[in-house]
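Notes for the one structure printed next.
Every protein chain except one is present and positioned as in the full complex.
Chain lettering (A and B) follows the sequence in which the chains are written, and residue indices restart at 1 in each chain.
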Amino acid sequence: MTPNEALPLAVLASSLLPGLLIFALPEERVGLRTTLNLLGAVAKVVLIAALLAGVAAGEEYGFRYRVLPGLDLVFRADALALLFVSLSALLWFFTTLYAIGYLESGPHRSRFFGFFSLCVTSTMGIAMAGNLFTFFVFYELLTLSTFPLVAHRGTPQAMRGATVYLAYTLLGGTVLLTGIVWLHSLAGHTDFAQGGFLGVLAAHHDATLRIIFVLLIAGVGVKAALVPLHGWLPQAMVAPAPVSALLHAVAVVKAGAFGVVRIVYEVYGVEFAQALGLLLPLAVIAAITIVWGSLRALFQDDLKKRLAFSTVSQVAYIVLGVALFGPVGTIGGLVHLVHQGIMKITLFFCAGNYAETLGIHKVSQMDGAGRRMPLTSLAFTVAALGMMGAPFTAGAVSKAWLADGARTAGMDWAVWVLSVSSLLNAAYFLPIAWRSWMRPGPRVWPQEHIAARGWRETPWLLLLPPLVTALATLLFGVFAHAAWSPLSWAQLIAQREYVP
Amino acid sequence: MSTGMLFALVGALLFTMGAAGVALPGAPLRRIVAFNVMGSGALLVLVGLAQRGGGVDPVPQAMVLTGIVVAVAATALALALARRLGAPGARAASGDDD
Partner (left out) sequence: MTDPLPWLVVLPLAWASVAFLLGPGRGAVLAAFGVALQCALAFELAARVQAAGALRYAVGGWGSPLGIDWYVDGLAVLMLGLTQVVALPLLLYARSYFGHAGAAGRYFWPLAGFLIGGMNALFVSADLFNLYVTLEIVGLAAVGLVAAGGGAAQLAAALRYLFATLLGSGAFLLGVALIYGACGTVSIELLGPLLAGEAPRAVYVAVVLMSVGLFLKTALFPFHYWLPPAHGGAAVPVSALLSALVIKASFYLLLRLWLDIFAPLVQPLAWLPAVLGSAAILWGSWQAVRAEHLKLLVAWSTVAQIGYLFLAFPLLATQAAALDAVVFQTVSHALAKAAMFAATGVVIHVTGNDTVAGVAGVAQRLPLTLFAFALAGVTLMGLPPSGGFLAKWLLIDAALAEGAWPLVLVVLLGGLLAAWYVFRVLRQAFLLAPPTEVAVRAPRLMEWSALLLAAASVALGVRGIELARLIAPVGAS
């Protein structure tokens, strides 16, 4: 095995092995468990840094393993994979820190962190999958490893949320499997290729390929929470905050959105998908999802539910970017994959801090929270501004590229959708910021678990992650054109996808 | 019609009757007897059809002998089970009649 084959596997192993070890640890070995967790997370970041440097220099990383004749597990760390891999690895690191702080005294931590690591491993597998078969294997592994996380609390309410989640994702997986096997039996393989691999079948199978496209998109659309397949997302809010953060920003919805990207660009090829007339309907669905998610978010009083519907809306931006025929929209969609992750995870960290420190679960309880928890509220506000697309934030960059993409693609209506969505974003985020900063706080917080100690409004493990990600939101906005920014990387990908 | 064919037809009839007896609900003993009728029917078919050639064929004879042994074993097991099921206090039964 050459180093270029081993490196993608090492990325998988850096979370799989700690995960398996953690399962075996007794509950009280906190130190060892934390060490394993952090060791894995740091190792992963280092490995991925090596991959990034290599791919930028034009190296190819891949590994192929034969499961059955004609059926291979393929891992490939190309530029697109690395976009998702590095996002996940970085956010995993911070989420691990946060989760260690969050679950300090909770029960079943070995189980939690074990599945947590498996969940990240599955995400890495999805990102680096080199064909649809591999993609599906890890897509379903992700479902299986997130179920115990959503169900973690073991309350009847948690079970209900987890069951809804499971019902949606397993149905989605079934539909996806149908599409993949069908494609496999038509094309003989499912290996991703730049510019797609279905063009050769074009002449005879147009209708079939359209049906398969619908099956595939419906399959990944469940995890990407495209309307009307989004019903599980608000239900899964019963999970502990780090899990919600992970589900919404990194793992599950991104896996779905990433699947859309792979299917459109590397299975069908964007020209071929356009020729089949598949991109416009996809764009329309994305637009409906954007508006519908924002509208629903407007009427949620529960903070996490409001964020959940906001996710529904924001992830559809990525899909919209993909569906806009042309490199500019592609760049917008891809860069939003990263930016949305950073901003949304900040919001969930903060929501978790409010709930954990003060017992605040609802928007209507947010009055005065800014004075009691200024750092958390600062991070929250920055991320919320980013979501709206305020200047100097990462959100502004992605929205600008998306709008440009829509205009160059001649889909001016999409620009309107984006503007309406931005207005709605402002309408549901600004009141929260307003309440937390401007309104006086109540005399007694709903449930104050953690007292403030000096500037530390809450334990530093809970404070540090949102501050770092909020800072990243600003940095990615201000230095969007720097050499290693997500935007530059997205441009590199778009260049490779469109200029074969 | 040759004698062999006659045997075979009677065997088929016996098998059908026996099979019905085994399949339909009834007292265990009745079904065990029906099983024996069924088995004899099948063996009769075996012997009957094999006689068409004229001379004596040793292979079916050997098969029938083996078949009878198997049927005896099965009957013994069935009887043991039926007896235990019928015994008072079947739950505590710990006989050594397997």
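Throughout what follows, contacts are C-beta pairs under 8 Å (C-beta built on N, C-alpha and C of every residue); 3 or more make two chains touch, one makes a residue touch a chain.
This one's a predicted model, so the numbers in the text were calculated from it and none came from an experiment.
Looking at A:Ala49, A:Val67 or A:Leu423, the residue that reaches the missing chain in the full complex is A:Val67.
Touching residues on chain A toward the chain that is not drawn are 23, 66-69, 71, 73, 107-108, 111, 136-137, 140-141, 143-144, 147-148, 151, 154-156, 159, 162-163, 166, 170-171, 173-174, 177-178, 181-182, 184-185.
Although one chain is not shown, part of chain B still touches it, namely residues 8, 11-12, 15, 18-19, 22-23, 28, 31, 35, 38-39, 41-43, 45-46, 48-50, 52-53, 58-60, 62-63, 66-67, 70, 73-74, 77-78, 81-82, 84-85, 90-91, 94, 96, 98.
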